[in-house]
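Here the complex is missing a single protein chain, while all its other protein chains stay put.
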Amino acid sequence: MPEYGEVNDNVMEEEDTQRNKFLTFLIGNEFYGIEIKHVTEIIGIHVITEIPEVPEYIKGIINLRGKIIPVMDVRLRFKKEYREYNDRTCIIVIDVKDVSIGLIVDSVCEVLTMQDTDIIEPPDINKGGNKYIKGIGRTGTDVKLILDCDKLLNDEVVEGIGSIQS
Amino acid sequence: MSDNYINEPMLEIYLFETTSNIQNLESLVLRSETNSSFTQDSINEIFRILHTIKGSSSMMLYDGISSVAHSIEDLFYYIREKKDVNFEFDVLSELIFNFIDFAKVEIEKIKCGDLVDGDSTHLINDVKDFLNQLIQLNPSKEEVIIPTSNTKQQYYIQQGNKDSTSQEMINTPMNYYKTVITFEDGCEMENIRAYTIVHNLNDITQELFHFPQELFDNEESVTTIRERGFILYIKTDKHYEEMYEIVNKSMFLKELEFTQLEEESEFEWGRGCKTLETPEIKIPEIDNRVEAVVERDTGSVQSIISVNVTKLDKLMDLVGEMVIAEAMVTQNPDLKGLELENFQKASRQLRKITSELQDTVMSIRMIPMANTFNKMQRVVRDMSKKLCKEIKLEILGEETEVDKNIIEHISDPIMHLVRNAIDHGIESSEERVLSNKPKKGTVTLEAKNVGSDVLVMIKDDGRGLNKNKILQKARDHGLIWKKEDEMTDKEIYNLIFLPGFSTKEGVSEYSGRGVGMDVVLKNIDEVGGSASIESIEGVGSTITLKIPLTLAIIEGMNIKVGNARYTLPTTAIKQSFRPKESEIIIDPNGNEMIMVRGQCYPILRLHSHFGVNTKINNLSEGILIMIDQDERSICIFADGLIGHQQVVVKSLPNYIRKTNNVQGLAGCTLLGDGSISLILDIGGLINAS
Partner (left out) sequence: MPKVLIVDDSSFMRMAIKSVLEKNGYEIVGEAENGVMGVHMYKELKPDIVTMDITMPVMTGIDAVKSIMKYDPNAKIVMLSAMGQEDMVMESILAGAKTFIVKPLKYDYLLDIIKKLI
């Protein structure tokens, strides 16, 4: 697996060809993917300044070369157990409709190309946990859960996402 | 027209220029309204503005705007030429205002990227009807012909070098040519183009004739030339190639038939076909209409350039980052404890320059309130007409400058307050006369600098606020937060700023829905300002908006609470001190308070308010900082002071602001060591205590 630093090179491409490329990352044992077109950069863990009275998955804000960016702990967002940050922990900075936010993930994997045929609709699950999953991509034996960035940023707390993995 | 050429910068310039022209047009008409007539200069200026709008709008393919502008331009052409037309001023100004409103709406559509589909037919018909009416009402012997209709004009045409009938010329062999010229489709004014060719050939030909002969009978000659081409018979000593070259150089040529005539007789035949003698014609007197146009002060125009706001914002950001970077260098932890005299000197110099650069860049973004204030003229005019009240708008201190960002935020609140003053404040003319007030109500807009703030006052000499009515309404809506007899007049009046409040009996189109005042306050709040109201019943009311000169940079005091860092605006700090245990009081509700010089102040523990872990829990081990705003003061408790710094305010990301529920944060900033310090919002903290 390429080091996360190298993934950046793949980001500079045409809009069209970016459509089927996904950045995959790991939370626990599950692989998730987000469309590369939303990803602006990937950085290591930064000093986070806490903000009071925000949902617990919003850890606070960081200083990214002078720009103030909020960061979200994806584990907590998906109601999983909090894990201490280490040097593998990464922040994926995404830009969705002019909103910049950093997603704290366990580690970053690689950029994958998945054809539309590789991606299937998510199963209809209770509690609307699948709201945040746009689709399920199969690559070989692995399954990647493709996230809907829009909903991730805007909707209320996600529940039961773990139950999709079966 | 190739779409490749219509691009973003052009659109921006078009919008900028057209918006500017519309504003000028509006001001012109408003000014003329005070006299109920147009001066000759105004008429010329209006004509010129409409002409420009028509031209650029049609180029950008905004035919709606262009066609209305065209029709009013024609109207003004008539008025200009006629010079003493009788017309109804009010009707005309109404027409122009309708155009202005139409154009404003269309321009908004353009800005938002919506379809620019406004229907202009109604407007155009109104204008045409008005013009027709004028023509009927002002009969005269001479017709004022609006160009593009039949105009027979006479011009002087030279017919070859008649005087060069010297011996030499007679002996030189002559050549005769016939040429048929077809012009490019759509090049327009083919008759004039044809004339241009004739004009250019004059010097090098002995004689020439052309068909059509009458080039200035607009309709016919143009059509003839389009259908059958422009036919020229030329007598010259030039050779074939030379002549061909010369004629071929003409502009807008689609086709050129050029033949040399073998016999002089063919040329004579051409001459014989001339049915008319070349008329003796005079050069028309075109009085330079445009001279009467208001002269622009070219001197000052040259010293102003328009700059894209995005570039300015970028510049501001960069300067802000430079301030931070400068702090990161001069306050670098690596330098701690070192004695560096030369370095200190140099960094002081750097500080000085950075500071000046900052001030200069900020001043670039400052624009005078004049623009915003003047927009109110139209509002006042429209409202007074609609409500049948006579209102005068007085403007003071419009040269006071405010940051561009801020102006954008206070424009709407000011408009709302002005509308309020006219709708609720100013009484009807009858009422006013009964109360011995001048029939005409006055609304005064004033701006002035006070310290690091700008005060904007909206004053009216209307009926003022009724304390009892307000208290009643507040009671009804459950908005009273203090014992009524303990409330000062000011506090009572300020109740109207609370959400859900409205004393107006009916909801008018303009106000009274109870969503006005608190929205005003919210907007003012967003820029870090505050609003208050003073009133005397029967005399009038004054609403004062206090807004900071600029959002971007404040003098801050950095403080620490545990690992967290906060910054307070120094202007809000009254004093800071370490309290003694004995000075602390606990009230029956368990709230901590402190006595200072006989006054009691509530204590707000920052660590509990923000949920921060700190080892310093004992009040006497930390520091109390007394802050105040609007005559309310509290003491906040922190671990300690870090230092005083000029701080670049960055707003918290929108995402955070949406989800953050705690009061007391106004933004954030970056400290010298790269860490983030949260800027405290004084008002919010005071409200929370």
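Read from first to last, the chains carry the letters A and B; within each, the first residue is number 1.
To be clear about the criterion, a residue touches a chain if its C-beta (ideal position, glycine included) is under 8 Å from a C-beta of that chain, and two chains touch if they have at least 3 such contacts.
If you're wondering where the values come from, they're calculated on a predicted model, not measured in any experiment.
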{"item": "Displayed partners of the chain not shown (whole complex)", "value": "B"}
{"item": "Selected residue (touches chain absent from view) among B:E17, B:E81 or B:E583", "value": "B:E17"}
{"item": "Among B:E188, B:E394 or B:D489, the residue in touch with the chain that has been omitted", "value": "B:E188"}
{"item": "Touch residues of chain B, complete complex, unshown partner", "value": "1-2, 5, 7, 9-10, 13-14, 16-18, 48, 51-52, 54-56, 58-59, 146-148, 151, 153, 155, 184, 186-189, 191-193, 195-196, 199, 216, 218, 249, 251-252, 283-284, 286, 288, 290-291, 293-296, 298, 301"}
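Just so it is clear, only the chains that are shown with their structure count from here on.
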{"item": "Centre-of-Cα separation between chain B and chain A, whole angstrom", "value": "42"}
{"item": "Complex contact set, residues of chain A against chain B", "value": "47, 49-55, 58, 61-63, 66, 68-70, 99-101, 153"}
{"item": "Residue ranges of chain B touching chain A (in the complex, touch as defined)", "value": "321, 324, 564-565, 609-612, 650, 652-656, 659-662, 665, 668, 670, 674-676, 678"}
